[in-house]
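First the structure, then my questions, so here it is.
Omission of a single protein chain aside, the complex is shown with its protein chains in their original locations.
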Amino acid sequence: MNALDFDWKPMALVPVLALLVLPFIGSPSTWVTLTVAGLAMGMIIFIIASGLTLVFGLMDVLNFGHGVFIALGAFVATSVLGSMGDYTSSESLWQNLLAVFPAMVIAMLVAGAVGLAFERYIVRPVYGNHLKQILITMGGMIIGEEMIKVIWGPQQIALPLPAGMRGSLLLGDAAVEKYRVIAVVVGLLVFAILLWVLTRTKAGLLIRAGVQDREMVESLGYRIKVLFIGVFVAGSALAGLGGVMWGLYQQSITPQMGAQVNVLIFIVLIIGGLGSTTGALIGALLVGLMANYTGFLVPKAALFSNIALMMAILLWRPQGVYALGK
Amino acid sequence: MTADLLTLRGVHTHIGAYHILHGVDLSVPRGQLTMLLGRNGAGKTTTLRTIMGLWHASKGSISFDGRDITATPTPRIAGLNIAYVPENMGIFADLTVKENMLLAARQAKHAGQIDDERLKWIFSLFPAVEKFWNHPAGKLSGGQKQMLAVSRAIIEPRELLIIDEPSKGLAPVIINNMIDAFAQLKASGVTILLVEQNINFAKRLGDTVAVMDNGVVVHAGSMQALAEDEETQHSLLGLAI
Amino acid sequence: MLKRILSNDFPRSRVLAVILVALLLALAFTPFVFSGVKALNVAAKVLIFLVLVASFDLLLGYTGIVSFAHTMFFGIGAYGIAIASARMGPGWDAVIAGLLASLALSFVLALLVGLFSLRVRAIFFSMITLAVAAAFQTLASQLSDITGGEDGLTFKVPQVLSPGFRISETPWLGVHLDGRLICYYLLFFTALAAVLAMLRIVNSPFGRVLQAIRENEFRAEAIGYRVVVYRTTSSILSALFATLAGAMLAIWLRYNGPDTSLSFEIMLDVLLIVVIGGMGTIYGAAIGSGIFVVAQSYLQDLLKLASDATSALPWLSALLSPDRWLLWLGLLFVLSVYHFPTGVVGRLRAARHSA
Partner (left out) sequence: MSLLATQDLTVRFGGHVAVNAVTCAFEAGTLTAIVGPNGAGKTTYFNLISGQLKASAGQVMLDGHDLSRLSPSKRTRAGLGRAFQLTNLFPRLTVLENIRLAVQATRPGRHRHGLNLWSIWSDHRELTARADEILVAVALGEKENELVANLPHGDQRKLEVALLMALEPRVFMFDEPTAGMNAVEAPVILNLIRKLKEDRTKTILLVEHKMDVVRELADRIIVLHNGALVADGEPADVIASPIVQEAYLGISPRDGTAQDGSAPSSGLAPRAARSEAP
């Protein structure tokens, strides 16, 4: 897309929100800490939401059970990290990465595999019927959560940060946690990869085209159902990765964590517009920043502030910031 | 090699509770241009969509080059080198013209692999496609979108072109270009099936014609014969050509 | 006479009619027929869910609106009674004040949610109501000085309903005539009146327009109905009945907390009941509530037996442990949506036509 007529306005929302809040927070250093925390949280939510926005957009499938992959990813990570004690306890970041990286990969593989089964047995039989999709994917989430409880037990488990990732850096006089910077980097990496796939590869073009006119893509000779399974599995894997990072961000995980994050992801999808990866990024960053800012200013109203933010954006653009030309 | 590339026998189509096609018999001779005419709601578009497998024939059979494709899924039908331009043109608005064309060129992995010769030929027929090459397709006018839709269908050599109202919204000069294009394609052995409202356009291009009414083909024959037979035209189409 | 009571909306299936009558009699005479506190609690829960699910189906089955904010109104009703009774002391004035306040709050919130539904696409609306319900649940647990926070509020009900109250010392037909019995029958007649009222609403000219909107909102507007007015009225009515159900819950339990009246699990129960019973019919809510609540209460006992029996295979007994009853609920949920789309009422009515 040539940059000339790219719709810049939604992009501006993120810096605008950050600057609007500055006067209320008072000290700039706290503002920096909160902003980085917000961006990190936003990035993690983006990773989880990016897959789901394509599943909603591409096949018009309402998956209300996406949260189960978040919990699955996090719990798989605890098992992997648990077994690699000496790597996680060492101070050197590289050693830690030797444990965290495989944990992420395995979490993504397991979540992707469960995603494949979830699509095959839960989603495929209800193509085209939104109400049934909502009901059945919710049922799928309950089953998923309960199976996690059977395997890992119902109680909360700690997911401590590896030693090398703990502590924080000093940016001027603002303390910024190391892990949060890592989260932002990983988030940007995922966004870059997704954008490259969607704009530079034929599969990416097919996904974007499929979101607008499935029948035409099939009439050009491409099996869109196979494409969709790929997108669904990738979405589940990304949710697994997001689960690992969310677990590390919260330092503890519960089988119900999926349901709690689910609500935030829906808000991100609504703000961003269904089927738009860039929209999901903007939505996620806004939600992350808002959650951290209100968490500091008015702790009780964190979730309400995000709902207010969503309502405001919907009054501006009822289809979300990047509604596709459907 | 049968004389007809595509044959429909007694095809019925239901959409939900609606029974649209009531036993369509249609044969599209190889290497010729067949016009499918008829009033609104006669079932023309439904017939094309049933051929492409977008809607499933509840009864009857469709065969292409001797092969039964009645229940074949759409992607595989397109894979038999059949190009289809739907009534709403099926343009991917958020993709650029170039990206639309790249998707139509199944063999090409990236824009560089599209056959240059053929692209130049298409640019000569439809200048707008070249002019807005890197422009989002959604920004094009109705006529320009129609040109892009037809260009996508001919970006790679195809055995059968199925186009729903190619002349819609096009200025006469572009219609003339399109007529030349179809003539050249016919000469190179491509078979074409067009749904048309514009009877004059049909008369100038069609070899054979089939007229539909109420979900059945009520008349089939050579275009020439129908063009001369004032009386049948009037009864079939309610209007003298 | 029956035509007027049932608003000319007969079960239209002999088997269904028999089941409904059996359900009515069972609920009416529970105290006399089934002994023990558990049976009374199960019956009371059926009555409460009957009103809650019927009001949800007024929105989903009749108007075609998918809203997950329904438990919010249920919670408002329960908290209304709890807060009023805790602050004003037990008494009918507290109950009335609490009920009216919660009905007013539900009215305003339902109006806002209803009007907002017009700005956005149907899919967004369902997701937004999910977020609003979640936010309301967190709010209830955070405003601890009003709502008693996580552990909720325990309070006393009017003297005549309290267990200590005695109509007469001698039990009648083997049943103690105490406040609990009176409270149960208060619930019974409230539920009966609410369901018959909803039956009348869905069979009124207004109810028929709701069905037209469900079938084809565009054409309903085109033939002259201001769809906005009908959708919003339907949302408000459904919210008010849900609030009433919440109040019934609080009066029966004499306690209310975020998990008892606001948790997402209640929303899942309501969805499952409406699917099992059958959408688009008040009788579906009645049958569904009966089947579900009874199954849910005794399922856990059943699982306990199964789990002990299979203690030899640890992983199997873990699967069958009563704590994992939600797993079986989820499976039942998925299977009934697949194989049982029209629910019990739909299946019975279809059987009648073909029989």
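In this document, chain identifiers A, B and C correspond to the written order of the chains, with residue numbering beginning at 1 in each.
Heads up, the rule we're going with is that a contact is a pair of C-beta atoms (placed from the backbone, for glycine too) under 8 Å apart; a residue touches a chain by one contact, two chains touch by 3 or more.
Keep in mind that what you see is a predicted model, and the values were worked out from it rather than measured.
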In the full assembly, spell out which visible chains the left-out chain is touching.
B, C
Contact with the hidden chain, among C:Gly36, C:Gly164, C:Pro205 or C:Pro314, goes to C:Pro205
For the full complex, which residue in C:Met88, C:Leu139, C:Val227 or C:Leu326 touches the chain that was left out?
C:Val227
Where subunit C meets the left-out chain, the residues are 3-4, 7-8, 200-201, 203-209, 211-212, 215-216, 218-227, 229-230
State which residues belonging to subunit B touch the missing partner chain.
16-20, 39-42, 138-139, 141-142, 165, 167-169, 171-172, 175, 197-201, 214-215, 238-239, 241
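As a working rule, only the chains that are shown with their structure count from here on.
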By Cα centroid distance, the chain farthest from subunit B is C
Suppose each chain is reduced to the average of its Cα coordinates; what separation in Å results between subunit A and subunit B?
43
Averaged-CA centre spacing for the pair subunit C and subunit A, given as whole angstrom:
34
Just the number, please: Cα centre separation of subunit B and subunit C in whole Å.
56
Give the residues of subunit C touching no fewer than two other chains, as numbers and ranges.
none
For subunit A, what residues touch not just one other chain but two or more?
none
Inside the complex, what are the residues of subunit A that reach subunit B?
1-2, 5, 202, 205-206, 208-209, 212-213, 215-224, 324-325
Complex contacts: residues of subunit C adjacent to subunit A
60, 66, 116, 119-124, 126-128, 130-132, 134-135, 138-139, 142-143, 264, 268, 271, 275, 315, 318-319, 323-324, 326-327, 329-331, 333-334, 337-338, 341
Under the definition above, what is the set of subunit A residues touching subunit C in their complex?
56, 62, 64, 122, 125-126, 130-132, 134-136, 138-143, 145-147, 149-150, 154, 259-260, 262-263, 266-267, 269-270, 274, 300, 303-304, 306-307, 310-311, 314-315, 318-320
